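Below is one structure, written out as structure tokens, with a few remarks after it.
Just one protein chain is left out here, and the rest sit where they should.
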Amino acid sequence: MWDFPIWPESASTVAPSVEALYLFIVALNIGMTALVFGLLVLFSVLYYRRADDQVPPQYHGSMLLEIGWTAIPTVICLIVFAWGVKVYAELVVPPADSMDVYIVGRQWMWKAQYPGGQREINALHAVLGKPVKLTITSEDVLHSFSIPAFRVKSDAVPGRYTTLWFQPTQAGVYHIFCTEYCGTEHSRMIGKITVMEEGDYQKWLSEKAELGDALQGRKLFAKLQCVTCHAGESQARAPSLEEIHMKRIPLSFDKGSPVAPGATVLADENYLRESIRYPSAKIAAGYQYPSIMPAYDESLVSEDEMFQLIAYIKSLKKGQTPTRNEHTTTPTALGAPAGRP
Amino acid sequence: MSTIITSAPALAPASKEPGQGGGVDYLNHETSIASWLLTLDHKRIGILYLVAMSAMFVLGGFYAGLIRAELITPKGDLMSSDFYNKSFTAHGVIMVFFVLIPLVPASLGNFMLPLMIGAKDVAFPRLNLISWYVYMIGAGFTLVALIGGGVDTGWTFYTPLSTTYLNSNVLLTATGLFILGFSSILTGLNFIVTIHRMRCPGMDWFRMPLFVWALYATSVIQLLGTPVIAITLALVGVERLLGVGIFDPRLGGDPILYQHLFWFYSHPAVYIMILPPLGVTNELISTFSRKPIFGYSMMAGASLAIAIFSFIVWAHHMFTSGLSPYAAMFFSLLTFSVAIPSGIKVFTWLATLFRGSISFDSPMLYAYGFIGLFTIGGMTGLFLSTLGTDIHFHDTYFVVAHFHYVMVGGAIVGFMGGLHFIWPKMFGRMYPEFLARMSAILIFVGFNLTFFPQFLVGYLGMPRRYHEYPNEFQVLNVFSTAGATVLGVGYLLPLLYLPWSVFFGEKAGRNPWGATTLDWTHTESPPTPHNFEETPVVTGEPYKYDTLFNKESALAGH
Amino acid sequence: MSLHPPAKAWTYWANFLALCVLTVVTWLTARMDLGALSTPVALGIAVIKAALVVLFFMHVWESTPLTKLVIGMSLFMLTVLLTFLFTDYATRNYDVLPSDHAAAVSGKH
Partner (left out) sequence: MQVTEKKHAQEAHDDHGHGHELAHHFVSVEQQHDAGNLGMWMFLTTEVLFFGGLFAAYTIYRYKFEKVFEQASNILDPMLGAINTIVLIFSSVTMAFAVRSAQQGKSKAIVAWLGATIVFGALFLGIKYGEWKHDAHLHVFPTSDFNWTWAREKHAEGEHGHGHDSHGPELKGFVFNSPVVPANYIESDSRNPEAKQAKLFFFLYFSMTSLHALHMIIGFGVMAVIMVYAWYGYYTPHYYVPVESVGLYWHFVDLVWIFLFPLLYLLGAHLGAGH
């Protein structure tokens, strides 16, 4: 079937902003191209060589003109830059009330996890008019998560989180592409995002309902014996994790710690992740270096499980940390906690 | 001494100089194969490069044809995705590293530079020949890897895909490119020293033809940028061999660091490709409108400014890569700094054409094509340097179209113009003018038909390096492939008529275009082995047409 | 007649002596715990040593402005590479930041 669009759908709140800027630059392009082509044609018609020994007047330059065609483009460029930054700020800063969805890219599929524990492969569902914040990572190589209809894109980088947000403004089904070349089946790493009304969405969610991410994370929290040290009230061995998300944490900078005096860190997802993978990287003030906590690498906590743990930590309210039961044992610095089934 | 013109330029293309035909020139004074392969003559080395790069261009073009053929239909029905990936990698590696980067400097630059500044040769002729052999050895390694086994990393070799996840011949390709880098460095080094130390008496900096300025700026980039990519590729090789995670996050490394180091070279490399054609275009515009370049010093300064600015904008290739937002804004702002000198160049050419005496010989048609395509290519760069729009366009066909407008519409078309301009000097023969004009027009039309639809399909969101794609992109892709066919014919014509003209073309005479630089006024076509019988002494500016076409010299020519 | 008159022999020996002294100094200061100052001190001494080698062993002291320009250019590019890299690494939101930066990046309204 041969349909022939040249304008992608514009289905998010940021899309019109991007489009306005796009149209402005298109206008600049057309203007400049018309000017250049027009003058080329005009000069060709006016000044073609009429005789073999014709010698035109020899101009060598004009300071005024040269300053003019340096200064005017500079001003135009600065305008475009400033406008670009304004749109970029819209693109990178998600609203505070965004719904979190976690995305893991791997060769060659996108895995999505919802806060309620629902999972999808190469598909995503969103509610019309409700902002969604994607936290993206990769299990293997670089990928890039792109939804052209929303004008958003972000690379999936192994080893860290990147974010992307959108607020759909139009119900429908849109493409998800991987735009960073990722190996043999790169072009099959595509998916669909379905934007639906709130009611349909809730119905869909309930059909897919599983245990919530935070609930899964709570199980892991016990299974990986995190609870042994992060025990809530007693903060002798490790800091409490209650309401830690997006708090500013002063860091330990006494002997041996790798950070500068007075440094703090924002406890965002990247920091939580780093602290699980490499506990000694940035230790909260009051705890010794190196950390007594074992490092939970990919063989102990997969990227999917990492999202569940973080969802749980984010959900932890004051006084909610479970107490340790008699079965939990202390993880040792050398050995790993008991292997997972 | 008075400033008389000792040799009047020929006015008509076909006019013959006394002594033409019977004289000794650099082509006929020795003719054995060994005399070519062991030559220290910059002119012959330029031709050696030309031959090698033409072969590479045909090979790269072949892979481009395969890609376009596959993309006629949305389904991957012509070839496997693995072979498709290997094809676009081969296309990218060959075209970028073996064609575009050395294209103008190593062939036209080698041939013209000493002639233009009145030198007998480049400063280090032996090094010049070594550069060519290094190029050939690098090409050998890479071609064995690309054709023998295939590499499917894309020409960017992004980690950790290239270091950990692919079992193709990355190591061999990286070795080839590492070796090739030295060819580029040595050529740049040779040119800089030549320009500094080998100018003939009276050839001040501001009497040099602007092509020489462009070569100078290019050489600066080659010298300062290439070593960084060399060490980066070496690190990729070591990471593959030893399993050290310098760029692998699992082993503590940072894949983004690779991108930083890679683009620190590869963005300036874009200007290695485009600056020399910009320089050639100056010669063409001036010669074929018989006017000095408007604002000479600004034009020379713009070349240097582009060379320096090109080093401070690299991270605009990484806006979506998880770069810090602050760094993104910083690099976006700096990126616009390159737009200004590029704009200056276009305006300068227009001002030069104003009230000129414009003739439409085939080199001028290419120059017109160059200005048009370079303008579109440059202006569409605005979408990609602007943060708000780049997020959408990054890694889509819009980027593909943009850099092809600059790299093919700019570099290749500019090169074709330069080649048609210099051809009579190189071989002393004219090519069939009608076919040359046909080819210029076909390339312009075919090019736009190929790549303009890619802007549109890129705005729709079609990602690059896709073997299969959704149906709604098909119409534009079919247009693109159709255009590629026209473009292919446009390229095929010169491949036929240029070699033909070497043997059967009309004798060109010393200065068929009425140009004013030393290479045209003071050497025969083709030049003698040591360029100048007597060392020229320059007393004036490079582009001055009013004295050349006064009555006496016009009479003297007949 | 030579293209360039040779330098006095004692300048080379004096330079050698200065370099040796600086090597010992940098070694001794490195053994002390200077905290945040240790790296600037060590690199500062290295820069002085490098300058001595460049100026006197490599004769840049008496060379043409062009040579100085070439050296300046290479150092400038090296500086661009190192410092511009840092614009990214020093401002990434998951790294340690001065407190006001991160709040802006993390999207607190």
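Quick notes on this one:
Each chain carries a letter (A, B and C) given by its place in the written order, and its residues are counted from 1.
To be clear about the criterion, a contact is a pair of C-beta atoms (placed from the backbone, for glycine too) under 8 Å apart; a residue touches a chain by one contact, two chains touch by 3 or more.
What you see is a predicted model, and the numbers here were worked out from it, not measured in a lab.
Although one chain is omitted from the display, it touches the following shown chains in the full assembly: A, B, C. Between the chain not shown and the residues B:A90, B:L129, B:A145 or B:L224, the one that touches is B:L224.
If you put the missing chain back, the residues of chain A touching it would be 256-258, 277-278, 280-281, 289-290, 294-295, 297, 334-336. Mapped onto chain B, contacts with the missing chain fall at residues 1-6, 119-121, 123-125, 127, 185, 188-190, 192-194, 196-198, 201-202, 207, 223-228, 230-232, 235, 238, 242-246, 251-254, 257, 260-261, 516-518, 521-522, 530, 534-544, 547. Along chain C, the points of touch with the absent chain fall at residues 1-7, 9, 12-13, 15-16, 19-20, 23-24, 26-27, 30-34, 38-39, 42-43, 45-46, 49-50, 53-54, 56-58, 66-67, 70-71, 73-75, 77-78, 81-82, 85-86, 89-90, 95.
Here is the rule we go by: only the chains that are shown with their structure count from here on.
Contacts with at least two other chains are made by residues 92, 160 of chain A. Multi-chain contact residues of chain B (touching two or more other chains): 256, 322, 325.
Within the complex, the chain A residues that touch chain B are 1-8, 17-18, 21-22, 25, 28-29, 32-33, 36-37, 39-40, 43-44, 47-50, 52-62, 65-66, 69-70, 73-74, 77-78, 80-81, 83-88, 90-92, 107, 140-142, 144, 146, 148-149, 151-155, 157-160, 162, 175, 177-188, 190, 298. Residues 11-12, 76, 81-82, 85, 152, 154, 156, 158, 160-161, 164-166, 249-250, 254-256, 289-292, 294-298, 320-322, 325, 328-329, 332-333, 336, 339-340, 343-344, 346-347, 350-351, 353-360, 368, 371-372, 375-376, 379-380, 382-383, 385-392, 394-396, 456, 459-461, 463-472, 474-476, 544-546, 548-549, 554 of chain B are the ones that touch chain A when the two sit in their complex. Residues 66, 73-74, 77, 80-81, 84-85, 87-93, 101, 105 of chain C are the ones touching chain B in the complex.
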